[in-house]
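Apart from one protein chain that is not included, each protein chain of the complex appears where it belongs.
Presenting chain A:
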Amino acid sequence: MSKDREFLWRRLHSLLGVIPVGLFLVFHLSLNFTAVGGEQAYNDATGVMELVPHSLLLLIEWVVIYIPLLFHAFYGVYIAFTATPNTGRFSTYRNWMFSLQRFTGVFLVIFIAWHIFQTRIQKALGTDVNFNMMEEIVANPFMLGFYIVGILSATFHLTNGLWAFLVSWGITQSPQSQKIATYVTNILFVILSVVGVAAILAFV
C-alpha cells in the first residue's frame, strides 16, 4: 500500500460495508424471508434470479458482491488484528460494541467463506440451489446453530457498522445525535435479525 493512502482505504472500507455489501445483505435476507411462505414461494422468488442472463448475473455478482466483500473482509481483518480490545478495563457500551464489531467481523469471514462454498460454489459445480438444499443443510442441528450465529453476526455487524459509518463520515457529530443513531440502528438490528432468523427457521 502506498504511503498516506490509509485514510482513503479506511473510508472506502466504511463505504463498501454499507454500499453495496450492507444493501446486499438486506436484499439477501428479504429474499430468504419468502421461505416463511413455504417451499413454493421460496423457489418462485429465487427462480426470478435465474431469469437474469448468466453472464450479466456473474458480472453483477463480482462487482456488487465479491470484490467489495473481499476488500471489506481482508482490510477488516487487518483492522481487527491491529486493535487491542480492553473491555476488561473499560466496560462501557461503546467499547463492547467496538470489540463485538471486530469479533463478529472475523467470525463472518469464516462463516461467509463456508456459506459461499456450501451454496454458490456447489451451484457452480452443478447442484441445484433451492428450498431442498437449505432444508438438507439445516437438518444438521450444528449447521442450524452455525447459520443462526452467522445471521445474527451479520445483522449486528451491519447495523453497528452503520452507526460507525455515520460517525466516520461526520454525519452524526454530537453525543445526542450519536445516541439517537444508536437507537435507530438497534431497532434496525432487531428487525433484520427477526427477518433473518425467521427465514432460516422456515427451512427446519
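The working rule: a residue touches a chain if its C-beta (ideal position, glycine included) is under 8 Å from a C-beta of that chain, and two chains touch if they have at least 3 such contacts; residues count from 1.
In this section, contacts and distances are computed from a predicted model.
Per its UniProt record, the hidden chain corresponds to "succinate dehydrogenase" from the list "Sarcosine oxidase subunit beta", "Chemotaxis protein", "ABC transporter permease" or "succinate dehydrogenase".
The chain not shown here is touched by just one of A:Pro53, A:Gly126, A:Pro141 or A:Gly170, and that residue is A:Gly170. For chain A, the residues touching the chain absent from view are 3-8, 10-11, 79, 82-86, 88-90, 92, 94-95, 97-99, 101, 163-164, 167-175, 178.
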